[in-house]
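Here the complex is missing one protein chain, while the rest keep their positions.
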Amino acid sequence: MPIDPDTDAEITDEATEKRYRELVDTVVRQWNDLEAAGDRSVQLSAEVLTGLKDAVRADARHGPQVEMPPTDAGPWTTSELALRTLVRHAVDAVPDALSLRTSFDYADGEGRTRGRPDRITCRISASTRTPNLPALGEAVRTAVATACQDELALAAPAIDVHIEDLHER
Amino acid sequence: MNPVAAAELRTLVLRAQDGEVEAFERLVDLTQGRLFRTAFMLLGDRQDAEDTVQESLLLAWRRLHMLEKPDAFGGWLTRICVRRATDLGRQRARRATDVTATEDLEKLPYAAGAAPAAYGTAASGTTGATAYGTSPEHTAIVDAQLGALTRVLGSIDPDLRACWVLREIDGLTYDEIARTLAITEPTVRGRLARARSLIIRRMDEWR
Partner (left out) sequence: MSADETADQTTDRTAAGTPDTSAEVPSQVPAEPTLQPTTSDRLVGVVTAVPGVSGIEPGIATTVGAIDARLRRSPDRYARYGLVVDADTGTATVEVALDGTRPVREVVADVQRAVAAAVAEVGVLDEPLRVHVRVQSVTTPGITHG
């Protein structure tokens, strides 16, 4: 039986090849159609999807605890996860900005607790209609600094903003 | 994938890595259908496919911080899912070799040596029902061609089946298949060729 050099497969007669191709294409097309129509038989069931999402929520990676300026009623710390959430909200609230990922540099802390953040690096996406990217960066910097002060009483960590992507809004 | 969809995916991956659960939930919504199709074709059983996809996505969430390139998320997730499905398939094959009664063999989907008719029985949990089942929550789809194809898939070696599913159902390139299965490209070509030949021959036999 001759071999197809592209696929290393035996070259069957044209009719058989055609039937095979039609079968595969039909199966894929029917499955795609069902999926596009939202048919549940070709997806995870609603119960499995819900269970999965619940497990994801329960498995949040808090990261280390980070020292914060004490309140007048006592000391406190916050998880790195909570810090990232606060920064993400502040960035997302700036028109034309979308937070991607945030990282922190910390002062030395005690034990496993990190010291206060002394640098925050914000990786963001800018809307394609942003008229002035440097001004957007500055607006993000101000928003994050304000959130640090208002939410945490954390004064003036250095804030770096990297615009690394563009998005359609 | 079109550039807009790729950009959205990248954004979601980064935000999920940042800890945003909602972003990961969106990734689940975008990928679960494709993963389910792959797992189902590899395993021939709905429940096993659901378990595989659920475990794969949970593992992806736990390991997401280790993914260095967000653009590689799709292939990375496929690898996790295919490996879990392959492991599960091998576990079942080992159990099948311990089974001596013919009727028990027929109950195991894609078990080594199982009769092709076993696929339909095991997938639905009821004798004679189709792969999609007839329980109220599912649309009652009777698809003769899908049923025939999955019966044939169930009768071929799992390694050949994996290459075939990734190529013909998922549309991966030879290089992508090689990386997913951690084999060489020539091995992919060889397995694909054998899978196609077997499938063509057995489709003819069962027509």
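Going by the order they are written in, the chains are A and B; count residues from 1 in each one.
What we mean here is this: contacts are C-beta pairs under 8 Å (C-beta built on N, C-alpha and C of every residue); 3 or more make two chains touch, one makes a residue touch a chain.
Keep in mind that what you see is a predicted model, and the values were worked out from it rather than measured.
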| item | value |
| --- | --- |
| Visible chains in contact with the missing one | A |
| Residue among A:41, A:85 or A:102 that touches the chain left out of view | A:85 |
| Which of A:30, A:77 or A:127 contacts the chain that the document leaves out | A:77 |
| Contact with the hidden chain (one of A:29, A:62, A:119 or A:162) | A:62 |
| Absent-chain interface as seen on chain A, which is shown | 60, 62, 65, 68-69, 71-79, 81-82, 85-86, 89, 93, 150-153 |
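By definition in this document, only the chains that are shown with their structure count from here on.
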| item | value |
| --- | --- |
| Residue ranges of chain B touching chain A (in the complex, touch as defined) | 4, 7-8, 10-11, 14-15, 17-21, 24-25, 28, 32-33, 36-37, 50, 53-54, 57-58, 61-62, 65, 132-133, 137-139, 141, 143, 145-146, 148-149, 168-169, 189-190, 192-193, 196-197, 199-200, 203-204 |
| Complex contacts: residues of chain A adjacent to chain B | 7-10, 12, 16-17, 19-20, 23-24, 26-28, 30-31, 34-35, 39-46, 48-49, 51-53, 55-57, 59-61, 63, 81, 84-85, 88, 98-102, 123, 125, 165-168 |
